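Worksheet: one structure, shown below.
Note that this complex is displayed minus one protein chain, with the remaining chains in position.
Chain nomenclature is as follows: A, B and C, assigned in order of appearance, with residue numbering initiated at 1 for each chain independently.
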């Protein structure tokens, strides 16, 4: 089903941007877990809009757990269900978007698929707001992975073509990633990225970027051959985030340009553990973890909602039409996408670790 | 389950390189279909080894349908099951690979996962040979898609950094792709690629590349939001092919460097049909087809089996060890991967069309 | 997953008796459906406690749809999510039930399964209250089945060994079933059943019974061979209702005592339609509907919660212990189970019709 993620532990996400609520149901969690609500709340706040680089919209992502906990606040074996009420809904008229679909958005494809019954208000179920339940689940997964010594952390690899500094894929220093709306190892790069975002906004335009995520501490032997390998699972999760256009592991597309002798990671004994000096394979061989860090990147397209007038069509009149999008929009989704990538990766990995 | 692909129509692949057989079971096919065995056989032959650019091994990919057809040779509603006997098995000693895992292969990760019980002979279940059942199913899907006016065709986008010529993503001329082991639109590029592969082979090395696949004729409105969109489904299928390191749609990673005003595809009316002049979105918006060609690329790493001596470890002695791989190996997986990519894409799309 | 029902259209139920809420998420509904909230509410009221034969507890089963509808109140293609707040929770001390499990209840087995973390308050996730979300979904399914000319209706076949009058399985007169807490075709039988329930209650005891459900108007050809036949699907749904101990179709267990010549239903042409005069096969042959009414029965054990003192154990002291259950309990689950059976059958059938 399209709104579910996970095999052993399954997250089902529901909601639309302007429905009464969004939320999720998590089946298969072990009993006895006490969700760290402060951690989850802080994590979700990273995704929430706000700050210089983001939209002026205010979203209250306060999640209420409505089922799944016992009298001690621990999971009881029943599904964990949570809802997040939608509050900041502008009940304006969306009929123009029904007729004139926004380029780069799902307005047109959803209208076809659902025969015009799709909820177009605020993007409906295609809204980036639907990543909030994923962040709830991802934060919970991060809490549980941490107990197993597994850390998941992402950085902004690039925005608008501006690259962050290099990181060692074999021994990435996660502490070197500087917290902030644009977590980078190179503060200067982050500043240039922010400037590029501001410049795009000023021009009624938008920019894209790449998020790189690391998972450290995973044991070797996780994942399955063929269609349920680490790559398959993570790719399914990551392509569920709006605006993702590509996913790659290790060296990714760059590997296609190398020779085997350049790309193969030689094994060696590191103390009593099998390791590789480089990590071009991104911690996955044959779909199964090698014990080296899992390294994955997701490419985000520039926000399709831009202030500049655009060409579109009138679906009712079957003619070309010009469209101007009003309202508040992120000039770049990357800052808010960083925790979402972490959440997707953490959830997919937790499901495999379980 | 890791060996299954598809929701409505489900393919389950089984086998190992040196087991008595490999094969598959297809559940959910409509009744009354007459598989075009000549077409399937020809398609599978494209994947089979042979030719100048490939290994000297001989694999007979003759598939026998053992169940699922009625007395008229048409599907009867029961699962379609087929087996391909393994014949060219060299029953040599594989114990050295058990002890000294090949860099870039699943030898080590499978040994950890399966406690040393993995079938290491010829790569076992991780062998590229397991893509033969996928090609069987993919060829069948192509036959059925063709009846609906849908064409799936791939080309070699690059090998060893050598790029094929440009194609129009909005109106790709599939007939311009020149048949052969390296299907390209630019014959010269194909020749250079072949030379690069030969050069790598001569040096006991290998090269990688990128395969680009087009699906034409899909109706708008296919696919689901969130985790079962066209991208999620195709990515899950494509990452199931050995050696794939990245998957991207439309402009893919390049989109991350563009501005919204550059990347958005404006809609316009093409006769009475909504279309876009460019196809940077790769035929998918919000996980749902737009009616424009679906464009997807998969990056293949260089073949990890190279003749050059490599560093590895002895798992029994827990020491570093040198490894020399003997035997016949493709110096580049891309030529044989082209039909496999087509098969994965066709199967995933057919499952959605159904 | 244990809390989900349906393949094409999937219901996921969440909640515990004393959690903040219970509810459900429905994935896969077609877009454009306007749920008939008055019908759903009336249907759910049939399941709610109240009336002479039931507990004195008051449960407000007011379902709030929090997601899945567009601005016109119709399904928009996104999952339909609904919650039912729990209000009448007696926050008394349940620690005695943690230590001294109730015979016939899941207290002991859940304690073992969840390591003592199960929610024991009001029966937690094992409470009959969790059938309310099933009734919500079932009522929606009945609304949608009705649009296709399919009716689902159940009656009380027996209570405490008292049998309702006969019905023709081939042409059951659903209108002859007299509405009420004990829907029967024989008013006298219903009265005797009610007396038996009252007598049991007066003695601090309980009784069981059998519910028989009919589905009329189904086309021939629904269902699958082997493990997804009508029987498999309905049995999975019905055994999800607390207290069900047996499920049978057509003549059920009685068929085991007949000869083939007595049991086989001869086909004949009824106008231009293939029919059978009798319907001992209960509308299903080979897992697939025949076009005759589907007939299924579920046996309910007597309510395990009885006022009489019972023998149990102290899990902490590992000794035998006497238990007296306080509180309000239905002396017979059958009256409230009738709509639940209808809901389970309707949901499972709708999923197959879709």
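In the analysis below, a residue touches a chain if its C-beta (ideal position, glycine included) is under 8 Å from a C-beta of that chain, and two chains touch if they have at least 3 such contacts.
A quick note: this is a predicted structure, and the numbers were derived from the prediction, not measured.
Considering the whole complex, the residue from B:15, B:49, B:138 or B:304 that touches the absent chain is B:15.
Between the chain not shown and the residues C:13, C:80, C:213 or C:346, the one that touches is C:13. Mapped onto chain B, the interface with the missing chain covers residues 1-4, 10, 12-16, 19-23, 25, 27-28, 31-32, 64-72, 74-81, 83, 94, 110, 113-115, 117-121, 124-125. Touch with the hidden chain on the side of chain C covers residues 1-5, 13, 101, 103-106, 108-110, 112-113, 125-126, 130, 158, 160-161, 200, 205-210, 220-229, 231-232, 235-237, 239-240, 242, 244-253, 255-269, 272, 274, 276, 281-282, 284-291, 299-306, 308, 310-313, 315, 318-320.
Here is the rule we go by: only the chains that are shown with their structure count from here on.
Same-residue interface: chain A and chain C share over half of the residue numbers found at their contact. Note on chain placement: the centre of chain A and the centre of chain B lie 26 Å apart, centres being C-alpha means.
Between chain B and chain C, the centres computed from C-alpha atoms are 47 Å apart. Between chain A and chain C, the centres computed from C-alpha atoms are 40 Å apart. Along chain C, residues 77-78 each make contact with two or more other chains.
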